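Note that this is a trimmed complex: some chains were dropped, and none of the rest were shifted.
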Amino acid sequence: MTSTTAMSGVIPPVCTPLTPEFEVDTASLTRLLDHLLDGGVDGLFILGSSSEVAFLPDAHRKVVLDTVLGHVAGQVPVLAGVIDMTAPRVLDHVRVAVEAGADGIVATAPFYTRTHPTEIAIHFRTIAAQAGIPLYAYDLPVSVHNKLGADLLLELAAEGVLAGLKDSSGDEAGFREVILGRRDRDLPSFSVLTGSELTVDSALWMGADGVVPGLGNVDPHGYVRLFRAALKGDWAAARTEQERLLRLFGLVHVGGPHMGRGSSALGAFKAALHLRGIIDHPTTALPQIPLDADEIARVGEYLADAALV
Amino acid sequence: MTSTTAMSGVIPPVCTPLTPEFEVDTASLTRLLDHLLDGGVDGLFILGSSSEVAFLPDAHRKVVLDTVLGHVAGQVPVLAGVIDMTAPRVLDHVRVAVEAGADGIVATAPFYTRTHPTEIAIHFRTIAAQAGIPLYAYDLPVSVHNKLGADLLLELAAEGVLAGLKDSSGDEAGFREVILGRRDRDLPSFSVLTGSELTVDSALWMGADGVVPGLGNVDPHGYVRLFRAALKGDWAAARTEQERLLRLFGLVHVGGPHMGRGSSALGAFKAALHLRGIIDHPTTALPQIPLDADEIARVGEYLADAALV
């Protein structure tokens, strides 16, 4: 079920461009894919949180799957989020993703319902048993309100249930425990990816295989430079690149207190892609609040400071 | 969009019986409906948290809708949960519920995504605009990780967006603020229902219209007696009934520390229905942990103490 080499490198969570009528803008999506591939990314993660998966009806999810897998056509592996509340619902998404040709799937622990580590294990085992393609655990406590423990992850890795981890928990000590545990248990094909996009040099230094950076939509070239510098041991260059990206990341805060932090961050990513000429509309899905003209102008300043426009 | 009289009385959130193969057990579901109607309930709420909605794939949700609406056939109003992460996904469930003939729909605030009061308002407005049947807000912070404020609810009620509230927040002061605000703003058709099943006498005393009690699956007659006593002003009888039900409610804790609190509570409700001969299997959906024989025996003791078996 799991591949023999761990997934690695820069694997951005692909934004989902929308038309002003809130349909998937496939032309923009295709251009975004080209922008990312041109940046040299090593894989793509579609239908994750940065893709606004929580806002996409099943029909939209399918359009994204078909558009991306059709366009990428095997140039890089494509992981597909199958985000839903529990295994029985997740499995419906799995079937669609497998049919569309995804190279792997990404699932969180159960959410909405109150859960327990033993239940989380059953959840992942149930999904893996039916998927037939590699399953990655997505640790995202800010959405799921639950932290995946290192012991649980390593046990599921050893069982062959999990092919990897995308860790967006921000808990670097727990992340390191997974990395060391993988080494101690000799699970080299278990892929350990960080979603903490502001400490990528540090995660790679600890032994992570790669990164899933939301900001990688806006500046894939930067994250690829960072990763390649680390790969060849030029850690000072990796750090300099990361610090530049950290400053650019400030654009997620342009949205005022009249909107949620998700609206601000996703709105800023899309505004940046629009300002860079990659997508046609900065539209985010309902019920998110759009950025106003001033806020978009501030996104532009961040891009200018980073020499991206 | 909203009805002229507020929904009221005892409206249990109907459990979803399952076969050992995890399919919807429609024969048991039909018997459960008869049991509830026999108890004298005033309405039914299907596809809510006590219905394990988070564990039901769309196909199962549709079976539940069709089975219940077909069998109830207008004897009492049926509200259908349309639980999903955000408005665009909720709307798919709304279409199915409307088509099946539901009398109203019940939606939470957005979850999984980080949100904001203004976004919550847009979320409910978007749903109501397309539903064409009454929309009830479901306040369930334990699942949604967000509390609906009284001001927001009353504003949406005044706009005609919301037909009512099912409050499972446990915040009785906030609940009372809604009740008084409804009176002050003269919104008599806005239905205020509590999901706090251990303080129903108190909620009715404050002015609530009704209750949505999970335990009402097990003992609908008890909740109906409680409600009718309150209705005719016999508050002492209502209190005595509530205290008996509070003791019976202890069955939700029979599950040990090796399972989540949801597994314990839903497992106990279903075990009780099984022991009472109403449903064929106490099966709960994956990845929940089933109660073991000892735990089920303890459920039986609670039923015996309450003279229900």
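Lettered A and B in written order, each chain numbered from 1.
Following the convention adopted for this analysis, a contact is a pair of C-beta atoms (placed from the backbone, for glycine too) under 8 Å apart; a residue touches a chain by one contact, two chains touch by 3 or more.
Every value quoted in this text rests on a predicted model; they were computed, and no experiment measured them.
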Assembly copy number, counted for this structure file with 2 shown: 4
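Note that in this section only the chains that are shown with their structure count from here on.
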Rotation, 0 to 180 degrees and nearest 5, that superposes chain A on copy chain B via CA atoms: 180
Approximate Å spacing (C-alpha centroids) for the pair chain A, chain B: 35
Complex contact set, residues of chain B against chain A: 22, 49, 54-58, 60, 83, 85-89, 91-92, 110-116, 118-123, 126, 142-145, 258-263, 285-289
